[in-house]
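Dumping the structure here so I can ask a few things about it.
The complex appears here minus one protein chain, its other protein chains still in place.
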Amino acid sequence: MTFNKQAIRSSYVRPIDFKRGRVEMSHGGGGRAMTQLIETLFVSAFDNAMLSALNDQACFSPPTGRMVMSTDGYVISPLFFPGGDIGCLAVHGTLNDIAMAGAKPLYLSAGFILEEGFPLADLKRIVASMAAAAQAAGIQIVTGDTKVVERGKGDGIFITTTGVGSVPDGIEIAADRARPGDRVLVSGTLGDHGITILSLRENLGFHTEIESDTAALHDLVANMIAAVPAIKVLRDPTRGGLATILNEIALQSAVGIAIDEHQLPIREPVRAACEFLGFDPLYIANEGKLVAICPPEDADRLLETMRAHPLGQAAAIIGEVIEDPQCFVQMETAFGGRRIVDWLSGEQLPRIC
Amino acid sequence: MTFNKQAIRSSYVRPIDFKRGRVEMSHGGGGRAMTQLIETLFVSAFDNAMLSALNDQACFSPPTGRMVMSTDGYVISPLFFPGGDIGCLAVHGTLNDIAMAGAKPLYLSAGFILEEGFPLADLKRIVASMAAAAQAAGIQIVTGDTKVVERGKGDGIFITTTGVGSVPDGIEIAADRARPGDRVLVSGTLGDHGITILSLRENLGFHTEIESDTAALHDLVANMIAAVPAIKVLRDPTRGGLATILNEIALQSAVGIAIDEHQLPIREPVRAACEFLGFDPLYIANEGKLVAICPPEDADRLLETMRAHPLGQAAAIIGEVIEDPQCFVQMETAFGGRRIVDWLSGEQLPRIC
Amino acid sequence: MCLAIPARVEQINGDDAIVNLSGIRREISLALVENVEPGDYVIVHVGYALEKIDPAEAARTLALFAELSAQDSAGEPSP
Amino acid sequence: MCLAIPARVEQINGDDAIVNLSGIRREISLALVENVEPGDYVIVHVGYALEKIDPAEAARTLALFAELSAQDSAGEPSP
Amino acid sequence: MKYVDEFRDGALAKIIAANIARAADPRRQYHFMEFCGGHTHAISRYGVTDLLPDNVHMIHGPGCPVCVLPIGRIENAIQLAQTPDVILCTYGDMLRVPASHGMSLLKTKAAGADIRMVYSSLDALRIAGENPHKEVVFLAIGFETTTPPTAVAILQAQALGLANFSVFCNHVLTPSAISHILQSPEIRTLGRIRLDGFIGPAHVSTIIGSQPYEYFSEEFQKPVVIAGFEPLDVMQAILMLIQQINARRAEVENEFTRAVSRHGNRKAQQLVAQVFELRRTFEWRGLGWVPYSALQIKTTFADFDAEKRFKIAPLAIPDNKACECGAILRGVKHPRDCKIFGTACTPDNPIGSCMVSSEGACAAYYRYGRFTESRSTTTQQ
Partner (left out) sequence: MKYVDEFRDGALAKIIAANIARAADPRRQYHFMEFCGGHTHAISRYGVTDLLPDNVHMIHGPGCPVCVLPIGRIENAIQLAQTPDVILCTYGDMLRVPASHGMSLLKTKAAGADIRMVYSSLDALRIAGENPHKEVVFLAIGFETTTPPTAVAILQAQALGLANFSVFCNHVLTPSAISHILQSPEIRTLGRIRLDGFIGPAHVSTIIGSQPYEYFSEEFQKPVVIAGFEPLDVMQAILMLIQQINARRAEVENEFTRAVSRHGNRKAQQLVAQVFELRRTFEWRGLGWVPYSALQIKTTFADFDAEKRFKIAPLAIPDNKACECGAILRGVKHPRDCKIFGTACTPDNPIGSCMVSSEGACAAYYRYGRFTESRSTTTQQ
């Protein structure tokens, strides 16, 4: 029997037009059009044996240590922005949530919700960006799913990625482990991603050279853990920014946190954009930064390790954990006063007053 | 220090109005409103220690055997339908993809993409349904994510779930293992889910008493594997129906498949609805059925095992795997002829001719 | 072409009717047919009844199918 | 109230101008002000320049901040 | 399903198959055209050919209203759909039909046009009522079966005073198409194509009756048997055609007496006559311009005529050069004669109209023919 799967496929299927084509309902309908899209786009871009098997699930050996699992949906607009796009973001974001447990990310799944009419050229570009991000991070996208919704019932593309990874035994990182006296560090400048995205919102109409900081942090984390296995908390200040995650940590650890405005690495244009809009950079999203909390005696070593990594060059010790039954996050202002850094109420909206 | 997290939360947060409230952008904004939604809705409904830890990831011990991982997005309309809703569907669907590897499902993640304005009462109902489905299936939803998109950029609610599970050593189930002579079985009536959903589309305007068959199949699968460890292929005929997955299996295993129309369990109203619309029941979606392929000598035992389970009462042996370099799926019609059961071209659209 | 299916008329309300096909109910229009009564079978196309089914003729046709033809090949009557 | 911020005018085109604030550029309207030239600083509110900044006055005010006051408490001049 | 399942009975099929086998003269070949896609569909879906002797050949006719709509009219519809504030409503069948440059209404919808699939002409009326600020155009297609519902919709729109509803009328007439095929030189003069008889439409005939076919049997001396769309109906009609030929008869016979009379549905005919009138000529994809083969809206209903309301200009757009649909529809060529069959042209990406509907000759051959041929190849090896 001279059998050739490829021959069967290619002889009966016209290539997808990735230049001018658009997503149609049939691309999610479960038929040949969907299979073709999956095979020619996803399988070929993500290129690994588990995905190529075209089963409805991936199968792999369990790692050593404990496992972690995390999921995030990506709904960003615009889809392409200076410094990245929704594709690499969807890889970095979930990978970072895995890394924030001190884990080594292993595998990702990717679920796509496409809007009818979405340009296939954009889809291809996004998928290529995901593939590149996954490869750079040394992980595989092993299973996935594609759904198509009618025009007007989506927003081009939504991606939900889920990651699994493994934490070496002995590493215990969680948001409830901060204790008074511990030091708080950030890995770099704050607000770059959020301000980049805001600058592209037509109705805000401002321009900047800032780029999104989207990046995979697991390599930085690996270095940090190697240097300071006693790291207690790691978290990436994404939605809601630094202020939000410090409040989360304070509440989960039942402590207060005191930071020093002088030490916060914030770029000038980020501060300036915030002044225009009435925003506070502490609440602006980051996609390639982390906050670490460690015992005081390890802080300098941790800082040094972070600064030695390309993604931690602007790292800084920004404050310390204190006792506080009210779990406030407070800040010594550069001006010399002191204020509370509260939870965000609702989303930040541009203000006139 | 008399510290009480609950006191801090409750004294400063007004309860969410789950009766008349609606999803607002702030519910996805990363601030207090989002945390409140997560704590009072998701964490309390899914109720498990990993989720309650409110970390950005769940951490658990790796299972024995090999691991499987699967993801699916759920974009169904309407959200509530006879027999189920998008919530239990999102649990059953992913769980079934895990089970189709012969695996025991362990943990689920859930990513929500909510449209601004979506009634919180509906969200609560959906989450309760997910929680009930997860509990009935004996698995935990251990991590999640919530995004809110602007009104007009979504369709109420999309859910993407990802599951992990473990396969006992020695079990090898995959879509490329079908061999000529193997028998093909289905676990029950075909097309119930798809016809239920179609009947609710206002523009098709027909009514039926049929209910969706949405169900978690892992328990049935466990019984099947216990009885016939030599099962070679398992797959759930969801989007694209029986025809699509038989074609997928044929192509992946490089075989042909011959089925017998006489043996196909299809309810009368499903056939009737298809006649009205010009559809073919072989292409209609199921959400609580599976197709199994096993060696011929095991077929009767497998059938018996399936029929003994509540979800397999209408199980049937519907055909066998044959040699065919063209990988055709063919059917002996009840009429006495023979036809090919091809891939679906595009989605099925109601026809007048 | 012209997908149409016989269904039983259950209820009539002017030109509107409900038909039932093995448990599937839908509203159709009787604007194209006359003298239809509940219990009649009509052929339904794009939501309209095209024509009534004549039960006697249907039975006759079915009976015809069951007859083993007496005719031989080549157009000659068999002996 | 009345969030407004000083920014440097870079380009002027009739009533439209581009201002720069530490690398952030945005288009604003000069419809409310007169005699603005590139290089001037204007106070920007809801996309409009409200007024020019007077550099000499700004310097004077800053100098004032730096002066240690000679005045004592209780409203009496110090001896 | 009463009046359905009885006509799909496998046991009866064996009897009719035996009758056919006995009736068919092994020394001759029988070539029958089933004009209607409905018959084509039944033949494919139930595997009817498996029950026929090798010397009985079925030719798929042009009987799919979707397949015969010329590209120019689809292009018109696409342009209409792209007009601001227009909602274009049509049956699901129309959505995938390819126009030029790989476009279709489905792709036009994906690109942003407001195109709605309806199940009935009345749904289009409802949409017009719900969207008073939009122009709702119903893209009407179909043979005599589907025309009366369009007439009802126009009359109702008039009664309701719906000012934002109109119909882009593409209704065509079956008898003209059959005449046209029979008059084609390949069949009539050259005799290059064998066409020994016709299976006549089932549901079209419920409306027009059996009488209009009498002209063909007389003028062209070809037997016609009107048959239902169930597989037993088709087999019985084949038997009846063989019997006529064997007996050298050329008559109109009616197998579908349970729904078709000689005069058809007079009420429906009257409604059609009230709203529509003959077009002098109309283009059929594959057949070219066929005189008096289509309907247009009468000037008394001009307000509801989208062609007038939107000043739709006739567009002459040739089919893809490689496409052999024209010859295939007339029975002159076979799908396998087309160079791009199964490669550039597939059901997922149809180039020509015969690949669009599952009743189209090329789609049917793609689905079933490849299989049959591969079976015989395998068997031979």
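Each chain carries a letter (A, B, C, D and E) given by its place in the written order, and its residues are counted from 1.
Going forward, a contact is a pair of C-beta atoms (placed from the backbone, for glycine too) under 8 Å apart; a residue touches a chain by one contact, two chains touch by 3 or more.
Nothing here was measured: the structure is a model prediction, and the numbers come from that model.
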Hidden partner chain, touching residue among A:P78, A:G181, A:G205 or A:P296: A:G205
Residue of A:N55, A:Q140, A:T305 or A:Q330 touching the missing chain in the full complex: A:Q330
Contact partner of the left-out chain, one of B:E24, B:D155, B:D213 or B:E347: B:E24
Interface residues of chain D (partner: the chain not displayed): 1-6, 8, 21-22, 29, 31-34, 41, 43, 45-48, 50-55, 57-58, 60-62, 64-69, 71-76
Hidden partner chain, residues of chain A it touches: 203-205, 268, 271-272, 275, 278, 324-326, 328, 330, 332-340, 342, 345-346, 349-353
Missing-chain contacts mapped onto chain B: 11-14, 17, 22-26, 31-33, 36, 116-117, 151
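Just so we're on the same page, only the chains that are shown with their structure count from here on.
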Partner chains shared by chain B and chain D (touch criterion as defined above): A
Label of the chain whose CA centroid is most distant from the centroid of chain B: D
Most heavily contacting chain pair (counted by C-beta pairs in contact): A-B
Chain B and chain E, separation of their C-alpha mean positions in angstrom: 39
Interface hub residues of chain B, defined as touching at least two other chains: 205, 268, 271-272, 275, 278, 325-326, 345-346, 351-353
Residues of chain D engaged with two or more neighbouring chains: none
Every chain pair meeting the contact rule: A-B, A-D, A-E, B-C, B-E, C-E
